[in-house]
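Here the complex is missing one protein chain, while the rest keep their positions.
Think of it as A and B in the order they're written, each chain with its own count starting at 1.
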Amino acid sequence: MIPELGHFALILALLLALTQSILPLAGAARNAPAWMAVARPAAQAQFLFVAIAFGCLAYSFLVNDFSVLNVAQHSFSRLPPIYRFTATWGSHEGSLLLWTFILALWTLAVTLFSRHLPDDMVARVIGVMGLVSCGFLLFMLTTSNPFIRLLPAALDGSDLNPMLQDPGMVVHPPILYMGYVGFSIAFAFAIAALISGKLDASWARWSRPWTTAAWVFMTLGIMMGSWWAYYELGWGGWWFWDPTENASLMPWLVGTALIHSLAVTEKRGSFKAWTVFLAIAAFSLSLLGTFLVRSGVLSSVHSFATDPARGLFILGFLAVVIGGSLLLFAFRASQVGLGGRFALVSRESFLMANNILLLTATASVLLGTLYPLFLDALGLGKISVGAPYFNAVFVPLVTPLLFLIGIGPLARWKQANVPELARRLKWGFAASVVVALLLPLTLGAWKPMVSLGYLLALWIVITVAIGVQARLRTGAGWSANFYGMHLAHFGVAVTVIGITMVSAYETERNVRMNEGDTATLQGYTFLFKGTKNLDGPNYKAARGTLEVSRDGKPVTILYPEKRTYSASGMPFTESAIDYGLTRDLYAALGEPLDGGAWSVRLFHKPFVVWIWIGAVLMALGGLLAITDRRYRIASRKKGTEA
Amino acid sequence: MKRFLIPLAIFLVLVGFLGVGLRLDPHEVPSPLIGKLAPDFNLPLLSDASRHFSPAEMRGKVWLLNVWASWCTSCRQEHETLLELARRGVVPIYGMDYKDQPADAQGVLNQAGNPYVETVMDIDGRVGINFGVYGVPETYVIDKSGMIRYKLTGPLTPENLEGKILPLLKELQK
Partner (left out) sequence: MRKWLLIFVLWLPLVAVAGEAKPLAQDPVLEQRMISLSEDLRCLVCQNESLAGSRADLAQDLRQEIREQMRAGKSDEEVIAYLTQRYGDFVLYKPPVKPLTWLLWFGPFALLIGAIGGLYAYIKRRGNRLADESLSEEEKKRVATLLGSNGNES
C-alpha cells in the first residue's frame, strides 16, 4: 500500500510540476496575473507530494519491506535503523528521489522568501525550476521508479554497501545535493532575466543570497565527502580526482566564480552577460555531474549501477535544458547591456582574472575527466588520466588565484590606485616570503612546494588582517558581507596550510605486529595488544587495540577493526583515528599473518584536519555574507509600504 | 553576437562525445599486443605434466588461446559456446588455466566437457601477465605466423563469435 501511495504521489507531483512550469511561464509572457499566481501554490503542493513520496520510500526501508525491490537490493534486516533510513538514498533511484525532494524544498524556499520580487520574475524563476522538476520526476517514473515491487518478496535484503554504513552517509549526500540543486535557483534567475530582458543590479542583489547559500552547502558537501573518504577508505587519502569528485568540484569552482562575478554585477552593473553565463554553467555542470555518475560512460568508485536507457534519458534532458539555455543566451545576451566602465587595473579586472583562473581550472578538470572518453570515442585508444595530471595542472592554476585573494579586496573599484596598493602590501609580502622560506627549515627538509604553500597562506592571512584593520580604523561599522568575505578567504588560507603540511610531511609505517610488539613513528610509540573478536549488528569483527604513547606518557588508545559483513560477506577495514589540531594518528589493520600477527599500517598526518576546518570557515564566511542587511532592506521597505 | 554562440557550439560537441560514450565500455582495456608476436612460453600440460606446449608448435596454423580458470564463474557462461565451436572443428582451441590448481581444472573439464585440444597450466600467472591478462575469461586469435590478431575480454558469446571471430578466422585461414 505505502509504496503504491508513494508512486501515486510522484505522479501527482509530476502533474503539479507541469502546472508549476507551464502556466506561470506562459502567464509571464502574456502578462496574465492569474496564471502567474499559480506558481507559488503549485510549487508548494508539488513539494507536499514529493515529500509524501520520499516519506513512503523511507518508511519502506525503516520497516524492512523487502517486497519493494529497492529495499531488497539495498538494505538488510539487521542494518541499524539510522542506516536503514539513509539507505533510502543509497541507490540510483533513491538518490534521484532525494534530488527531486531537495529541488522541491529549494523551490518552496523561493516561494516563501520572494515577496519583494516582481511577480513576473517570481513566476519565471519558479516556472523554470518546475521544468527541472518535471525532468527528474519523468526520469524517475519512466526509467528509475523506486517503488517497483519484488514479488514474491525477498526474505531479506542484499545489504547496503559497507562503505555506506557510516554517519557520513547520513549527512554527505543531502548536504551535497543541497548545493548541486541550489544552483538551479541562480540558473532560474538567469533564465528569467534572459527571457524578460531585465538584467540590472537589483537582479544581482536578488539572486546573490540564493547563489551564496547553494555555494555554502556545496562547500560543506565536498568537505564532508573528503573527510569521509579519509576515515572510511583505510589509507587516509583525502582527494583522489575520481570522476565523481571532479563532478562536484567543477560546479563548485564555477559557483565560486559566480559569487565573485555577482559581486561586480551588483555593485557596478558590469559583467552581466558573463554572470548570466556562469549561472547557466554552474547548474549545467551539476546536471552533467548527475549524468556522468549514472550513465556508465566513466568508471568511478561512486558510480551507480548503470543502464544505457537511463544514460540516454539524462543525456537528452541535458541537451534540452543546457542546450536550450545556451541557445537563449546566444540570442539574448547581447541585449543585456554593458554596465560601468573600469580600468585595466581595478577591482573589476582583478575579479575578472579570478574568474578566468577559476574557469580555466574548471576546464582543466573537465578536460582531464573526459579526455579518456574523447580518445576512446574517436577510436584512438584508451588512456587513463589520474592524480599526477590533475595535480600538475591544477596547482599552477590555483597559485596565482590564491595570490589574487590578497590584492583584490584591497583594490579600488573602477580604478585601482597601484602605488597605494604597493605601499600597503609590500611589507606583508616581504614578511610572507621570509617566513615561508624559513619555516620549512625548522621542520626538517626544505621543500619548495612547502614554501609556496606557506607563502600563499601567510599572504592571505596578512592581507585579510590589513583589510580588516583598515576598516576598523575608518569606524565604518558592521558589515556582514565584508567580514564574511574575509572569513571565507581566511578559511582558504587554513585549507592551504593543511594541504601543504600533510602532503609534504605525512609519514607512514607498514609493520608486522605480534601481540606485545611496538612500533614508533614520529616520536609516538604504538603498542599492539592483539585483537579480540566481536559481533556487530550486521557484521563480525576482529578489533585490534593499539596503545599510543609519547615520551612514556599515554596519549590515546586506537581500535582499528577488520569487519566481515554478514549479508554480503564483504571484508572491510575500519580505521582508527586520533584527531588532533596539529596531527592525526591513523591506524588500520591489514591482513592477519601467520602466528597470530597482523600487518598494521600506521600514519602520522600533520595538520590534516586544517583542510576541513578551512572549508568550514569558508562556508561560515559565506553564511555570514548572506545575513547582510542589504538583502533584507528590500523586504522591509515593502513591508512598511504595505 | 556570434561569440555568444560559442558556449552552445562547445556544448553540442560535448553532447556528441557523451552520446558516443554511452556505447563504449570504460572498463575495457585494449591490448597493445595486437599485431605483435604472441609472447613465447613453455608450460606443462594439464593432461600430462611431463609434457609441455609452446606457441611455436602452432606455426603455420591459425588457433585460439582461451584463458580460463575453475574459480571463474563467467568462464562457465562461455563453456557451451566453446564446446560448440570445438565441435564445428573450425579452429583448434588451446586452453590456458590461469592461477588455478590442476585438480580443480580437471574437475571442471570432466564435469562440463572439454573443448580444448590441450590445456596448459599457468599456475603463478606469469605467462598471463606477459599476455596482458587482467580478467578471465579472455580469448586470443593467433595467426599462422604466430601474431596475435584479436583479443576478446569477457565470455565468448554466439554474437561475438559470429560477428567478429568467425569472419576473422576465415580471413586468416585463407
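Rule of thumb we're sticking to: a residue touches a chain if its C-beta (ideal position, glycine included) is under 8 Å from a C-beta of that chain, and two chains touch if they have at least 3 such contacts.
Source: prediction; values computed, not measured.
J.: Among A:P388, A:P419 or A:G523, single out the residue that touches the unshown chain.
T.: A:P388
J.: Among A:S77, A:N514 or A:T582, which residue is in contact with the omitted chain in the full complex?
T.: A:N514
J.: Of B:L5, B:V29, B:L43 or B:V117, which residue touches the hidden chain?
T.: Candidates B:L5, B:V29, B:L43 or B:V117; residue touching the omitted chain: B:V29.
J.: Suppose we count only contacts with the excluded chain; which residues of chain B make the list?
T.: Considering the whole complex, chain B reaches the absent chain at 27, 29-33, 99, 124-125, 129-132, 134-135.
J.: Provide the residue numbers of chain A that touch the chain removed from this figure.
T.: Residues in contact with the chain left out: 235, 240, 242, 299-301, 338, 341-344, 349, 352-353, 356-357, 359-361, 363-364, 367-368, 371, 375, 380-389, 392-393, 396-397, 509-514, 516-520, 526-528, 552, 590, 599-600.
The rule is simple: only the chains that are shown with their structure count from here on.
J.: What whole-number Å value describes the gap between the mean CA coordinates of chain A and chain B?
T.: Between these chains, centre-to-centre, one finds 42 Å.
J.: Would you mind writing out the residues of chain B in touch with chain A in their complex?
T.: Contacts found on chain B: 1, 4-5, 7-8, 11-12, 14-15, 17-24, 26-30.
J.: List the residues on chain A that touch chain B in their complex, please.
T.: 273, 277, 281, 284, 291, 295-299, 308, 311-312, 315, 318-319, 322-323, 326-327, 329-331, 333-334, 370, 372-374, 376-377, 381-382
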